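There's a structure below that I have some questions on.
The complex is shown incomplete by one protein chain, all other protein chains being positioned as in the whole.
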Amino acid sequence: MALQTTVERVAARVPVTVMALDGELDASNFERLIEDVRGLYAAGDRTLLLDLSGLTFMASSGLVALHAIVLVMHGQRPPDLEGGWSAFHALTDAVEGSERQTEVQLCGAQAPVTRVLERTGLDRLFVSHPDRASAIAAI
Amino acid sequence: MALQTTVERVAARVPVTVMALDGELDASNFERLIEDVRGLYAAGDRTLLLDLSGLTFMASSGLVALHAIVLVMHGQRPPDLEGGWSAFHALTDAVEGSERQTEVQLCGAQAPVTRVLERTGLDRLFVSHPDRASAIAAI
Amino acid sequence: MSAISVDADLDRLADIRALVRGVALSSDAPPACLDDLVQAVDEAATNIVVHGYARRGGAIDIEARLVDEQIVIVLSDTAPSFDPTSVPEPDLSVPPLRRRPGGMGIHLIRLATDSMVHRARPGGGNILTLTRSLDPRPKEER
Partner (left out) sequence: MSAISVDADLDRLADIRALVRGVALSSDAPPACLDDLVQAVDEAATNIVVHGYARRGGAIDIEARLVDEQIVIVLSDTAPSFDPTSVPEPDLSVPPLRRRPGGMGIHLIRLATDSMVHRARPGGGNILTLTRSLDPRPKEER
């Protein structure tokens, strides 16, 4: 099953870009997802809500995508997957106190996806909402 | 697994267009295959060898595609899948004596594909060769 | 018994076939048995997508089990009730070019399975049970 992305812009307290991921996020498509978010950032989007309610599978490469997406949405240099991740230390220091950055937030994650986030500790990087409506109300 | 098609033109006794089908031919992609062959006919190709050695699955909709491809390669009106198959009677009468037309030939069919052709009697429509080399030598 | 639910979409047929291969694999099915099951389930699922739900989508629930050397696969949907066993056999004596293309799906299911049983789903829809023995030979060679 392939990955489909759908983007919608919502006027909450701040403008929120909602990207719904439907299908399966794996090693065959995680790089395209990072590219898509890079495009959003270039277009001026600054707060991204990933709606994971239709995501039925996430591989460890999906975690790499989530990590990279956080960097991209913080204006960091596009992560070079072959090495050269030094750039992100600045960001690390900036958000260190709070740890959970807020530029990228999640909602609607199903059990298999939540499990992967928790098993790798990547859940600590994100504010997670049960669904899209409560996320938009909270942002 | 998706369907990939690769086209090659070979100078045998007559010019032969070899189209290799790799993957699985099913209800999601059989119409695209007919379209592809329509394009070949429009481009002047007149003898088509379908190399099925990489085809691991063929649904009954694949049989519809094969049938339509024979019509297309005989210059018949593109079959309208919603009805209106009257046009092919002329062709039927033309090739009735021999039954096996030669404009579209097959090679390399694997067991599951051969079984589907035999179980529906569509094998009677085609000259089938064990592999590409012997097909080209025979055409 | 648990089921896997798949969207009734032509783009999911490849997933359904891979699922059936997994079922066959875990029963150590011989190649012709695996091929037959893949064919039968693909044809049945295609009919549910195209005819049953008329391409408007829906769900196909798939169950599988091994019972007495028979692989049993059950497809359930909530489309209008239709019994494929009521469809007459195509006349294979007609030369292929004289035929109207199509109409071979149910015929292929019959040849690929040892039994095809339809019943109405309580509350609406269909339950189609396809059974294929682990026999290594295709039906016509038995």
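Each chain carries a letter (A, B and C) given by its place in the written order, and its residues are counted from 1.
Methods note: a residue touches a chain if its C-beta (ideal position, glycine included) is under 8 Å from a C-beta of that chain, and two chains touch if they have at least 3 such contacts.
No experiment lies behind these values; they were computed from the predicted model shown.
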Of A:L52, A:V70, A:L106 or A:I139, the one touching the omitted chain in the full complex: A:V70
Given C:A29, C:I60 or C:L75, the one touching the chain that is not displayed: C:A29
Absent-chain interface as seen on chain C, which is shown: 1-4, 14-31, 62-66, 71
Positions on chain A contacted by the hidden chain, ascending: 1-2, 24, 26-28, 57, 59-61, 63-64, 67-68, 70, 79, 81, 85, 88-89, 91-92, 95-96, 99, 101, 111-112, 115-116, 119-122, 124-125
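By definition in this document, only the chains that are shown with their structure count from here on.
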Euclidean distance of C-alpha centroids - chain A vs chain C, Å: 40
Where chain A touches two or more other chains, by residue: none
Multi-chain contact sites of chain C, meaning residues that touch two or more partners: 11
